[in-house]
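Written out below as structure tokens is the structure these notes cover.
One protein chain omitted, others in place.
Showing chain A:
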Amino acid sequence: MTSAFAVDRAFAAIAFKRRLAYKAQWVVALVLGGGAMLVSMAMWRELLAGGALSGYDWDSMRAYIIIGFVTATVVFGAADWQVADRILDGHIAVDLTKPVDFQRARAAEYIGSMVSTVPTVLVGVLGAWLLFDPPGPATPLAGLLTAVSFVLVFPLAFGLTYLTVLVCFWTKRYLGVMWLREALLGFFSGMVIPLAFMPSWLQAVAWALPFPHFTTTPAAIYLGRVDTAGALGLLAAEAAWTLGLWFGARIVFNHAVKKVTVHGG
């Protein structure tokens, strides 16, 4: 008898292998992500030449930008279109004839596709480390908790992406939904500009959303901008968002699946 996790692993492995089939994607992701990282480095180097701004100096910003590169590569490199296409082209009809939980299967696939970005991350981080020599984590414990935060980014990204993909059941289109999600994610995560540079009311809005956990949370823990209790609090919030989005998506799917209208063969 195959264990339930064997099925998850098989789905994740399939998604990973699908990404392997398109090797140029890795090069493109490295060029685009690495290019964006270099531009950020150049910009912040100029901006911070005169000293620290909003608590960030050039040292901490180098680490911050590399953390942003890691989360952006993992999150934006995942196969969200593959999930959306299943709904839009009616392939969900085939999925629903399989003895697996639709959400769990998609989660395994999505995380498999995210894992496929790890080589890009490793090469990018190694290159950035050699070029910019960023500071290490504030403490070994901060380093460990940062790693936990990175690990939580995987299911959190799935929850956020899947929930927005389910909107396709109503909109019948994905492009606009994806643009909106990516714009909000880029802005409120702190990937583009650290949240500390935003007015306090906008920071409050950001922290009421799941987005800051994609860059600000791991960066704050890594750089020691929060103490251990604060770091654990951020991780608890990240985990709570992960669970909330997971169960929220279940409720949305149960409504959405009643709207399945796959016409024709």
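Keep this in mind: a residue touches a chain if its C-beta (ideal position, glycine included) is under 8 Å from a C-beta of that chain, and two chains touch if they have at least 3 such contacts; residues count from 1.
Convention: contacts and distances are computed from a predicted model.
The chain not displayed here is annotated in its UniProt record as "ABC-2 type transport system ATP-binding protein", chosen from "DNA-directed DNA polymerase", "ABC-2 type transport system ATP-binding protein", "Succinate dehydrogenase/fumarate reductase iron-sulfur subunit" or "Fe-S cluster assembly protein SufD". Interface note: of A:V151, A:A240 or A:V260, the residue touching the hidden chain in the full complex is A:V260.
Of A:A10, A:V115 or A:L184, it is A:A10 that touches the chain left out of the display.
Residues touching the missing chain, restricted to chain A, are 1-2, 6-7, 10-11, 14, 17-18, 21-22, 90-91, 93-94, 96-101, 257-258, 260-265 (touch as defined at the top).
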